[in-house]
Structure formats: C-alpha cells, structure tokens
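Here the complex is missing one protein chain, while the rest keep their positions.
Up next, subunit A:
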Amino acid sequence: MATFKDFRNNIKPNWCPGCGDFSVQAAIQKACAANGLEPDELAVITGIGCSGRLSGYIKSYGFHATHGRSLPVAQGVKMANDELTVIASGGDGDGFAIGMGHTVHALKRNIDITYIVMDNQVYGLTKGQTSPSSEKGFVTKSTPNGSIENAIQPIRTAMASGATFVAQSVSSDIKQLTAIIQEAMNHKGFSFVNVFSPCVTYNKVNTYDWFKENLTAVEDIEDYDHTDSKTAMNHIMEHEGLLKGIIYQDKEAKSYQEQIEGYLEKPTVKKEMTLERETFDELMTAFR
C-alpha cells in the first residue's frame, strides 16, 4: 500500500517560503495515502497560477492545463475513466474569475471529482493584483485605492450553484484539511473544497493569524447540521463566508455518471471502439 511518501516526487516547488500552497500539497498527499490510493490511480488536473503548479509536485498522473480550465479537463478525464480518482485544483483567480463559468457548472453537474481551490484572495503568479475573493477595500497594484467591488464568498457561490459537497479549511490546519480532503474524495459526486492558502508575498492582510482570528469552525456552532442546506446557507451568510469545516453534504444525491443508464458498467476507455456489424447496419439503415 502506498504511503504519503509515494505521492512525493523529487521536484522542489518554486513557491515562496511560507506559501500556504505547501500545506495543501502535503494534505492532498496524506489524504490520498490514507484513502488507500496508488499514485497511478490518481490524476491531478490544475489551472495556471502559483497554485496551478501543484500537479507537478504530486507523484501521480498530472495535467497542468490553461488558466481557468482545470475543471473541464478534469471532468473530461473522469468521463473517460471512472476508475481514476480525479482532483482538480487551482487559484481563486483561476476558479472564480476566468474559470467561474466552469466552476458553477461543475457544481451543478455533479461529476464525481474533487475540486480544491487554493484561495489566497490575490493573484500571486502575476505579482499581486486584486482577485474575485479579495475583500472590499483591499489595496493591490490593480486597486491602488482599495477594491470597490464586493468579494465573492466561494462557499456561498457553491451552495447557490447546487453543490452536493462544500467544505472550507485553511492551510495552517493540515490535520483538518487532510480529513476534509479524504471526505471530499469519498463523496459520490462533485466535492468542493475552498482552502484559505495565504500568499505571504502579496497579501499582507489575510495572513495565517488573520484566519486564526476570523474563521469559525462549524463544530463550534451549536446544532450545526451539515446535511441541511438551509442551516448551512444561514450560517454562511451570518459569518460572511468565514466558516471552516464540512459546510454541507448531500449524501443522497446521485452523481452525474450514476444517472446515465449503463454508463458505469465499464470505464469509457475500456469500452469496445469498433462497432459491431449489426449496430453498423442498423445505424446506416436509418440514413435510407
């Protein structure tokens, strides 16, 4: 059985020392090992950004795609081979700006993959511009007078999009993050995990300390029921999105693939490519 070390390769990440993304990488590696996966059963698909480099730092099949497109690529991979465990990942710009359309639709489509966003509320790779999840008033190179747009609350967007699994955590809590990712991978359907992953270089506001002070764990909320979407949404609104833990899960929902009759009998890659003669004739007759 593989250990988390088997999910390591010898490539040294080019992230800044202290970047939150290191912990996300470690948590994914641990969660995969804990879930009994082998490296060749996993495909990690990422977008572009500092965070997007992740696919190259985990020993597994990896696909570093284009900015904002990790989700469609990942859904395509899963549709092709349901036996693979598929993780899509990227930054807040990747998932909530250029890729937002895909995010909302992946949430509503409910294909059985896990999406992990490394949300640092800033554009890291392009050197510090505002992001969709940057707080109002946040000063960056592109918002010298402070951002005048409202911030997106990723978990709220996820709930509103018909998500079946929504969780949020923070890089500093590897233990919880690992447990959440394990749960997310076990969820049958699309699982969304937003991770506050501080950018130590371009975000001096939303730091590790800031999250320690501002996040509320759902375990600490009395009677929090993460299977009830109404409670989840009320608390998200009450805490302005600053919750931590498994926010919502619909365990009954059927994944996209499960709803297609016969689709899961065999992974697509193993299906016969040549048409049987009978099928050929029958389909051709329809053109007469």
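Just so we're on the same page, a contact is a pair of C-beta atoms (placed from the backbone, for glycine too) under 8 Å apart; a residue touches a chain by one contact, two chains touch by 3 or more; residues count from 1.
To be clear about the criterion, contacts and distances are computed from a predicted model.
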By UniProt, of "Carbon-monoxide dehydrogenase small subunit", "ABC-type polar-amino-acid transporter", "2-oxoglutarate ferredoxin oxidoreductase subunit alpha" or "Phosphate transport system permease protein", the chain left out is "2-oxoglutarate ferredoxin oxidoreductase subunit alpha"
By the document's definition of touch, the residue of A:D40, A:E149, A:D209 or A:D225 touching the omitted chain is A:D40
Subunit A positions in touch with the non-displayed chain are 9, 11, 39-41, 43, 45, 48, 53, 55-56, 59-66, 69, 71-77, 79-81, 83-84, 101-102, 104-105, 109, 260-263, 265-266, 268-269, 271-275, 277, 279-280, 283-284, 287-288
